[in-house]
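Excluded from the complex is one protein chain; the other protein chains are retained at their positions.
== chain A ==
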Amino acid sequence: MKLTLKIWRQKNAQDKGAMVDYQIDGIEPDMSFLEMLDVFNEDLMSKGGEPVAFDHDCREGICGMCSLFINGEAHGPDRGVTTCQLHMRMFKDGDTITIEPFRAAAFPVVKDLVVNRSAFDRIQHAGGFISVNTSGNTIDANAIPINKQDADDAFDAATCIGCGACVASCKNSSAMLFVAAKVSQYALLPQGKIEATDRVLNMVSQMDAEGFGNCSNTGACEVECPKGISLENIARMNREYLSASMKG
(Lines give C-alpha, C1' and ligand atoms only; values in the text may rest on other atoms or scores of the structure.)
Protein backbone atom coordinates (compact mmCIF):
# COMPACT_ATOMS: atom_id res chain seq x y z
CA MET A 1 0.00 0.00 0.00
CA LYS A 2 1.13 3.50 -0.81
CA LEU A 3 -0.22 6.17 1.52
CA THR A 4 -0.06 9.88 2.17
CA LEU A 5 0.20 10.63 5.87
CA LYS A 6 -0.73 14.01 7.29
CA ILE A 7 0.80 13.99 10.76
CA TRP A 8 0.77 16.57 13.56
CA ARG A 9 4.37 17.44 14.38
CA GLN A 10 5.18 19.39 17.53
CA LYS A 11 8.67 19.51 19.04
CA ASN A 12 7.52 20.04 22.62
CA ALA A 13 4.70 21.44 24.75
CA GLN A 14 5.73 25.02 23.98
CA ASP A 15 6.05 24.55 20.21
CA LYS A 16 3.12 25.73 18.08
CA GLY A 17 3.09 22.58 15.94
CA ALA A 18 1.73 21.99 12.44
CA MET A 19 0.45 19.26 10.13
CA VAL A 20 3.20 17.81 7.92
CA ASP A 21 2.64 15.69 4.80
CA TYR A 22 4.62 12.47 4.24
CA GLN A 23 4.56 9.69 1.65
CA ILE A 24 5.01 6.04 2.58
CA ASP A 25 5.15 2.90 0.47
CA GLY A 26 5.29 -0.86 1.14
CA ILE A 27 2.65 -0.98 3.86
CA GLU A 28 0.97 -4.39 4.22
CA PRO A 29 -2.81 -4.53 4.84
CA ASP A 30 -2.23 -6.95 7.75
CA MET A 31 -0.01 -4.52 9.64
CA SER A 32 -1.50 -2.84 12.67
CA PHE A 33 -1.68 0.94 12.56
CA LEU A 34 1.16 1.19 15.09
CA GLU A 35 3.31 -1.20 13.05
CA MET A 36 2.72 1.06 10.07
CA LEU A 37 3.97 3.98 12.18
CA ASP A 38 7.01 1.89 13.26
CA VAL A 39 7.86 1.23 9.61
CA PHE A 40 7.26 4.87 8.80
CA ASN A 41 9.55 6.02 11.64
CA GLU A 42 12.34 3.66 10.57
CA ASP A 43 12.09 5.05 7.06
CA LEU A 44 12.07 8.60 8.43
CA MET A 45 15.13 7.96 10.64
CA SER A 46 17.04 6.32 7.78
CA LYS A 47 16.65 9.63 5.94
CA GLY A 48 17.89 11.57 8.97
CA GLY A 49 14.46 12.71 10.14
CA GLU A 50 13.14 12.93 13.69
CA PRO A 51 10.78 9.99 14.38
CA VAL A 52 7.15 10.76 15.17
CA ALA A 53 6.48 10.33 18.88
CA PHE A 54 3.33 8.37 19.74
CA ASP A 55 2.06 6.55 22.83
CA HIS A 56 1.88 2.75 22.95
CA ASP A 57 2.49 -0.07 25.40
CA CYS A 58 0.77 -3.47 25.41
CA ARG A 59 -0.40 -3.41 21.79
CA GLU A 60 -3.16 -5.81 22.82
CA GLY A 61 -5.94 -3.28 23.37
CA ILE A 62 -5.98 -3.54 27.15
CA CYS A 63 -3.57 -0.97 28.56
CA GLY A 64 -5.23 2.20 27.27
CA MET A 65 -1.91 3.77 26.35
CA CYS A 66 -2.28 4.18 22.59
CA SER A 67 -4.34 7.08 21.38
CA LEU A 68 -4.34 9.00 18.04
CA PHE A 69 -7.15 10.78 16.21
CA ILE A 70 -7.15 9.09 12.81
CA ASN A 71 -9.12 10.50 9.89
CA GLY A 72 -11.35 12.41 12.26
CA GLU A 73 -12.04 9.63 14.77
CA ALA A 74 -10.43 8.49 18.02
CA HIS A 75 -8.62 5.19 17.40
CA GLY A 76 -9.56 5.47 13.72
CA PRO A 77 -12.49 4.27 11.64
CA ASP A 78 -12.92 0.77 13.15
CA ARG A 79 -15.31 0.13 16.05
CA GLY A 80 -14.57 -1.37 19.46
CA VAL A 81 -10.80 -1.28 18.99
CA THR A 82 -7.84 0.77 20.15
CA THR A 83 -5.32 2.11 17.64
CA CYS A 84 -3.01 -0.85 18.26
CA GLN A 85 -5.83 -3.17 17.11
CA LEU A 86 -6.65 -1.06 14.07
CA HIS A 87 -5.35 -2.71 10.93
CA MET A 88 -4.24 -1.17 7.67
CA ARG A 89 -6.84 -3.27 5.82
CA MET A 90 -9.30 -0.62 6.99
CA PHE A 91 -7.63 1.74 4.49
CA LYS A 92 -7.17 1.60 0.73
CA ASP A 93 -4.06 1.91 -1.39
CA GLY A 94 -3.54 5.57 -2.23
CA ASP A 95 -5.47 6.87 0.81
CA THR A 96 -4.56 10.02 2.68
CA ILE A 97 -4.59 9.44 6.44
CA THR A 98 -4.74 12.35 8.86
CA ILE A 99 -3.16 11.56 12.23
CA GLU A 100 -3.56 13.99 15.13
CA PRO A 101 -3.13 13.87 18.89
CA PHE A 102 -6.21 13.68 21.14
CA ARG A 103 -7.29 17.32 21.47
CA ALA A 104 -8.40 18.77 24.80
CA ALA A 105 -7.20 21.58 27.03
CA ALA A 106 -6.95 18.95 29.79
CA PHE A 107 -4.76 16.71 27.56
CA PRO A 108 -1.83 18.98 26.65
CA VAL A 109 0.45 17.77 23.86
CA VAL A 110 3.83 16.61 25.14
CA LYS A 111 5.37 15.95 21.74
CA ASP A 112 3.97 15.16 18.28
CA LEU A 113 1.11 12.71 18.93
CA VAL A 114 1.81 12.16 22.63
CA VAL A 115 -0.56 13.86 25.07
CA ASN A 116 -0.47 14.06 28.84
CA ARG A 117 -3.50 12.23 30.22
CA SER A 118 -2.53 12.66 33.89
CA ALA A 119 -5.82 14.50 34.42
CA PHE A 120 -7.47 11.06 34.42
CA ASP A 121 -5.07 9.90 37.15
CA ARG A 122 -5.92 12.92 39.29
CA ILE A 123 -9.64 12.22 38.87
CA GLN A 124 -9.02 8.62 39.96
CA HIS A 125 -7.02 9.82 42.97
CA ALA A 126 -9.96 12.02 43.96
CA GLY A 127 -12.21 9.02 44.58
CA GLY A 128 -11.84 6.17 42.09
CA PHE A 129 -11.06 3.58 44.73
CA ILE A 130 -12.42 1.81 47.79
CA SER A 131 -10.68 1.98 51.16
CA VAL A 132 -9.92 -1.52 52.45
CA ASN A 133 -7.95 -2.41 55.51
CA THR A 134 -5.52 -4.94 54.09
CA SER A 135 -3.84 -5.90 57.34
CA GLY A 136 -5.45 -8.85 59.06
CA ASN A 137 -8.75 -10.50 58.25
CA THR A 138 -9.55 -9.22 54.77
CA ILE A 139 -12.94 -10.46 53.66
CA ASP A 140 -12.96 -12.29 50.36
CA ALA A 141 -14.96 -10.19 47.89
CA ASN A 142 -16.62 -13.37 46.62
CA ALA A 143 -18.08 -13.97 50.09
CA ILE A 144 -20.45 -11.03 49.61
CA PRO A 145 -23.55 -11.92 47.56
CA ILE A 146 -24.07 -9.53 44.66
CA ASN A 147 -27.00 -9.39 42.26
CA LYS A 148 -25.89 -10.85 38.90
CA GLN A 149 -27.13 -7.88 36.87
CA ASP A 150 -25.32 -5.42 39.16
CA ALA A 151 -22.14 -7.49 38.99
CA ASP A 152 -22.34 -7.58 35.18
CA ASP A 153 -23.01 -3.84 34.91
CA ALA A 154 -20.17 -3.08 37.32
CA PHE A 155 -17.84 -5.29 35.31
CA ASP A 156 -18.88 -3.63 32.05
CA ALA A 157 -18.08 -0.24 33.57
CA ALA A 158 -14.78 -1.58 34.90
CA THR A 159 -13.63 -2.54 31.41
CA CYS A 160 -12.87 1.16 30.79
CA ILE A 161 -9.14 1.35 30.08
CA GLY A 162 -8.95 5.13 30.52
CA CYS A 163 -7.56 5.76 27.04
CA GLY A 164 -9.33 9.11 26.66
CA ALA A 165 -11.09 8.35 23.37
CA CYS A 166 -14.31 9.67 24.95
CA VAL A 167 -12.69 13.04 25.60
CA ALA A 168 -11.09 13.11 22.15
CA SER A 169 -14.38 12.24 20.39
CA CYS A 170 -16.61 14.57 22.36
CA LYS A 171 -17.19 17.91 20.68
CA ASN A 172 -16.90 19.45 24.16
CA SER A 173 -13.87 17.42 25.30
CA SER A 174 -16.02 16.09 28.12
CA ALA A 175 -14.67 13.34 30.36
CA MET A 176 -18.13 12.28 31.54
CA LEU A 177 -18.00 8.75 30.11
CA PHE A 178 -14.66 7.98 31.76
CA VAL A 179 -15.69 9.40 35.14
CA ALA A 180 -19.13 7.77 34.85
CA ALA A 181 -17.53 4.36 34.24
CA LYS A 182 -15.28 4.76 37.26
CA VAL A 183 -18.15 5.95 39.46
CA SER A 184 -20.47 3.19 38.21
CA GLN A 185 -18.09 0.30 38.74
CA TYR A 186 -18.10 1.07 42.47
CA ALA A 187 -21.61 2.48 42.84
CA LEU A 188 -23.11 -0.84 41.83
CA LEU A 189 -21.16 -2.94 44.32
CA PRO A 190 -21.61 -3.16 48.10
CA GLN A 191 -17.92 -2.45 48.69
CA GLY A 192 -18.26 0.84 46.83
CA LYS A 193 -21.42 2.09 48.44
CA ILE A 194 -19.72 3.16 51.69
CA GLU A 195 -17.75 5.96 50.02
CA ALA A 196 -20.25 6.57 47.22
CA THR A 197 -21.27 10.08 48.29
CA ASP A 198 -17.77 11.51 48.59
CA ARG A 199 -16.57 9.59 45.55
CA VAL A 200 -18.95 11.08 43.01
CA LEU A 201 -18.73 14.60 44.45
CA ASN A 202 -14.94 14.57 44.56
CA MET A 203 -14.43 12.94 41.17
CA VAL A 204 -16.82 15.32 39.41
CA SER A 205 -15.24 18.26 41.20
CA GLN A 206 -11.79 17.15 40.03
CA MET A 207 -13.11 16.53 36.50
CA ASP A 208 -14.39 20.11 36.36
CA ALA A 209 -11.16 21.48 37.83
CA GLU A 210 -9.17 19.79 35.06
CA GLY A 211 -10.99 21.86 32.42
CA PHE A 212 -12.98 19.17 30.64
CA GLY A 213 -16.15 20.35 28.88
CA ASN A 214 -19.78 19.55 29.63
CA CYS A 215 -21.80 16.60 28.35
CA SER A 216 -24.17 17.36 25.45
CA ASN A 217 -25.36 13.73 25.18
CA THR A 218 -24.24 13.49 21.56
CA GLY A 219 -23.23 9.88 22.27
CA ALA A 220 -19.98 10.20 20.29
CA CYS A 221 -18.03 8.88 23.29
CA GLU A 222 -20.05 5.67 23.45
CA VAL A 223 -19.60 5.03 19.71
CA GLU A 224 -15.85 5.64 19.74
CA CYS A 225 -15.11 3.91 23.07
CA PRO A 226 -12.95 0.86 22.36
CA LYS A 227 -14.61 -0.93 25.26
CA GLY A 228 -18.20 0.02 24.45
CA ILE A 229 -18.85 1.82 27.74
CA SER A 230 -22.54 2.75 27.70
CA LEU A 231 -24.16 6.15 28.16
CA GLU A 232 -26.24 4.48 30.87
CA ASN A 233 -23.22 5.03 33.10
CA ILE A 234 -23.46 8.81 32.60
CA ALA A 235 -27.13 8.76 33.57
CA ARG A 236 -26.18 6.67 36.64
CA MET A 237 -23.44 9.13 37.57
CA ASN A 238 -25.90 12.02 37.22
CA ARG A 239 -28.31 10.23 39.57
CA GLU A 240 -25.47 9.44 41.98
CA TYR A 241 -24.34 13.06 41.86
CA LEU A 242 -27.79 14.49 42.48
CA SER A 243 -28.41 12.08 45.33
CA ALA A 244 -24.97 12.77 46.83
CA SER A 245 -25.55 16.52 46.57
CA MET A 246 -28.71 16.20 48.63
CA LYS A 247 -26.84 14.21 51.30
CA GLY A 248 -23.54 16.14 51.14
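Going forward, a contact is a pair of C-beta atoms (placed from the backbone, for glycine too) under 8 Å apart; a residue touches a chain by one contact, two chains touch by 3 or more; residues count from 1.
The definition used in the following text is that contacts and distances are computed from a predicted model.
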item	value
Undepicted complex member, UniProt protein name, chosen from "Succinate dehydrogenase cytochrome b subunit", "DNA-directed DNA polymerase", "Fe-S cluster assembly ATP-binding protein" or "Carbohydrate ABC transporter permease"	"Succinate dehydrogenase cytochrome b subunit"
Selected from A:Thr4, A:Gln23, A:Asn147 or A:Asn214 as touching the chain missing from the view	A:Asn214
Chain A residues that touch the omitted chain in the full complex	6, 8, 19, 69, 71-73, 77, 98, 100, 103-106, 169, 171-174, 176, 201, 204-205, 207-208, 211-220, 223-224, 231-232, 234-239, 241-242, 245, 248
